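Just one protein chain is left out here, and the rest sit where they should.
Here is chain A:
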Amino acid sequence: MTKLAEWLLGLTLLGGVWVTLTFNLLGLALPRACWEVVWPLPVYLLVVFGCYSLATVGYRVATFNDCEDAARELQAQITEAKCDLKRRGLRF
């Protein structure tokens, strides 16, 4: 099954449950309080997912390591390498 198919399947299942409960298709007669929670759920979930995504990406951007040491080490090694290679007769 492709990822797309997995997503469609998942969304269809959730959507089905939501439609059933919200429009009372099975005659389950949810208590009023429950129903009040259920019918706007898709919008809540979407907002929560959006916020979660923004927060995650934001946090990861903020904590993305800056490898200053690695850059310094590389610079030093470049100098060393050039000297050594020149000594071995490389014409740059």
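Everything that follows uses one rule, which is that a residue touches a chain if its C-beta (ideal position, glycine included) is under 8 Å from a C-beta of that chain, and two chains touch if they have at least 3 such contacts; residues count from 1.
In this text, contacts and distances are computed from a predicted model.
Participant: What name does the UniProt record list for the absent chain among "Dolichol-phosphate mannosyltransferase subunit 1", "DNA-directed RNA polymerase III subunit RPC6", "Cytoplasmic tRNA 2-thiolation protein 1" or "UBC core domain-containing protein"?
Facilitator: "Dolichol-phosphate mannosyltransferase subunit 1"
Participant: Under the stated touch rule, tell me which residues of chain A contact the chain that is not displayed.
Facilitator: Given the touch definition above, chain A has residues 2-4, 53, 56-57, 60-61, 64-68, 70-71, 74, 77-78, 81-82, 84-85, 88-92 touching the missing chain.
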